[in-house]
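What follows is a single structure, and I will ask about it in a moment.
Yeah, one chain of the complex is gone here, protein chain that is, but the others are all in their spots.
By written order: A, B and C. Residues from 1 in each chain.
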Amino acid sequence: MINKTVQTVEEALEGVSSGMTLMLGGFGLCGIPENAISEIVRLGISDLSCISNNAGIDDFGLGLLLQQKQIRTMIASYVGENAEFERQMLSGELEVILTPQGTLAEKCRAAQAGIPAFYTPAGFGTEVAVGKENRSFHGKNYVMEEAYQADFAFVKAWKGDAAGNLIFKGTARNFNPLMCGAAKVTVAEVEELVPAGALDPNQIHIPGILVNRIFQGRDYEKRIEQRTLRNT
Amino acid sequence: MINKTVQTVEEALEGVSSGMTLMLGGFGLCGIPENAISEIVRLGISDLSCISNNAGIDDFGLGLLLQQKQIRTMIASYVGENAEFERQMLSGELEVILTPQGTLAEKCRAAQAGIPAFYTPAGFGTEVAVGKENRSFHGKNYVMEEAYQADFAFVKAWKGDAAGNLIFKGTARNFNPLMCGAAKVTVAEVEELVPAGALDPNQIHIPGILVNRIFQGRDYEKRIEQRTLRNT
Amino acid sequence: MALDKKNIAKRIAKELKDGFYVNLGIGIPTLVANYVPKEIQVEFQSENGILGMGPFPYKGGEDADLINAGKQTITSLPGASFFDSAMSFGMIRGKHVDLTILGAMEVSENGDIANWKIPRKLVKGMGGAMDLVASADNIIVAMMHVNRKGDSKLLSKCSLPLTGLRCVKRIVTELAVLDITSKGFLLVERAPGVSVQEIKEATAGKLEIPVDVPEMQF
Partner (left out) sequence: MALDKKNIAKRIAKELKDGFYVNLGIGIPTLVANYVPKEIQVEFQSENGILGMGPFPYKGGEDADLINAGKQTITSLPGASFFDSAMSFGMIRGKHVDLTILGAMEVSENGDIANWKIPRKLVKGMGGAMDLVASADNIIVAMMHVNRKGDSKLLSKCSLPLTGLRCVKRIVTELAVLDITSKGFLLVERAPGVSVQEIKEATAGKLEIPVDVPEMQF
């Protein structure tokens, strides 16, 4: 067993620096790498390009990096729910590259799997397709999209073992598995870190080969964006 | 819950006919849809194109279809271990399209996921790349490969529920998950069929949306090709 | 009388067929889940990674790890499954989802849809909408027939940046049910008490009006 465990978030983020391209898992605030985000804030690095489906809210998630003006380029599919984001975008401080959600997912997966490019119907005939190869297969039109290239991927899993194997929970899975192995270095934080052999090899969502460093996360807030209830 | 259960293998294979393109899961004899293969033999249909990593052995797996001369075209990555196969191939009765194993897997996955084509480095500069688009990304050469188009996919899972959700076991997973939803109709046979709700939704390998019919398989032989033991 | 949002959802629910996997957009489409006919079984897919989505949880049953695409807390039903976003959009692009119901800012008479961007206004992004409209064979749009200024949103050509081309099949508004055909918008049903003339006036694109236009039934 190859041990991927690191003891601290500082150690986990060693090598992250200004100007890098980062992938961050999560959908809204669900399944975001809270510990890594806090540490990036603490490191005070800037000029970052962030690939993440959303941009957090004002005071949580990627919103914390926006507050400190650490992000130069945001690559996302949906960026509502964030006043500071809007301000920076409208003022031109922040570059925003909007990408269809399925394309964003597949561009991560392509990077993970060594596929340099693929075709998708999403965005054909829209401004998303401008400047990209358009091509027809079997009478339907598609756009060519290329794999992302990133320096670090930060993901959050439910359980993980020392070998770096990961299991996600519910819809907190989302983009996290696709970003594993999609950047030069993948850092996984987990709610529960167990010894190798404690997880059923049949139930592992992401094999440890796609994870470079794993650590036991702390103080998860797991904030709920839209607490919606049924009447009793 | 949308119920995908059918009671018999006959019902499961309704609509399969001569001249069709079939996908069949399994690696060697591991994880092959034994019940579906037996039923195809019984149906006596022919002129089939079969997409499967291997072609079975003389008296088991796809070898049973070869014995009856039901296969016209075999699309596979490795076809050793089968004397009748060799005879038919050398005599020209059987057309064989050899495809790199990873490309075969990805062409199934592309069909499942609505990706019409993708680029892979596998086979660049070899006869596999002849007649296909060759293209360079970031200084490396790739070959364009298109998604498969098939009529039926036959897969074998370990456990499944009435909603068509599937869980595979060990290395019997292989190509089975990738073929689900990759053909017009996907038929899953399982060793153990349970009611919807009995499987943990976190542990499902293939969601039921990718399966059209599911049935409780019978009399699994699960033959071992190379029983290799350690000395005690 | 023009329908309210609930009744638009109720009318759309009649389009559901037994065995359908359905993706519901945010807004009116979400309400459709409340009106599934009892005699049929459908399953709801949420593109953030669940199939077999159930209703909102009771108080105390919320789970931060279980939300829908609108980031609302939800529950899962027996037979549900969780999966990653690549698998989720694989289902969508691979045409495994049978019906997509979503909102729109504009629809054109050839089925183009615009629902993600207003130039010079704040753009929040397309989310999964471009994937959904480019992939689905069966798209129903739930929308208001006219905007707040009273301008028609059913146009000969969309004025806003497109989300997808020639993809909408059917539109349900507060006034009518319309299909996209080679001749433009075909008036299929009108809301109870709404006249053909009213619909005609509210539709800027080409409108094909059959001799008999029945009222919607609920």
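The criterion applied here is as follows: a residue touches a chain if its C-beta (ideal position, glycine included) is under 8 Å from a C-beta of that chain, and two chains touch if they have at least 3 such contacts.
A quick note: this is a predicted structure, and the numbers were derived from the prediction, not measured.
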{"item": "Chains in view touching the one left out", "value": "A, B"}
{"item": "From A:84, A:161, A:189 or A:225, residue that would touch the chain that is not displayed", "value": "A:161"}
{"item": "Interface with the undisplayed chain - residues on chain A", "value": "1-3, 111-115, 161-163, 165, 181, 195-197, 201-202, 204, 207-210"}
{"item": "Touching residues (missing chain, whole complex) on chain B", "value": "27-31, 53, 76-81, 86, 89-90, 96, 98, 100-106, 108-109, 120-128, 158, 168-178, 205, 222-230, 232"}
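The criterion applied here is as follows: only the chains that are shown with their structure count from here on.
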{"item": "Identity of the chain that, by mean CA position, is farthest from chain C", "value": "B"}
{"item": "By number of C-beta contact pairs, the top two chains", "value": "A-C"}
{"item": "Interchain centroid distance [CA atoms averaged], chain B/chain C, Å", "value": "36"}
{"item": "Where chain C touches two or more other chains at once, by residue number", "value": "50, 76, 82-83, 86, 89, 92-93, 135"}
{"item": "Multi-chain contact sites of chain B, meaning residues that touch two or more partners", "value": "113-115, 202"}
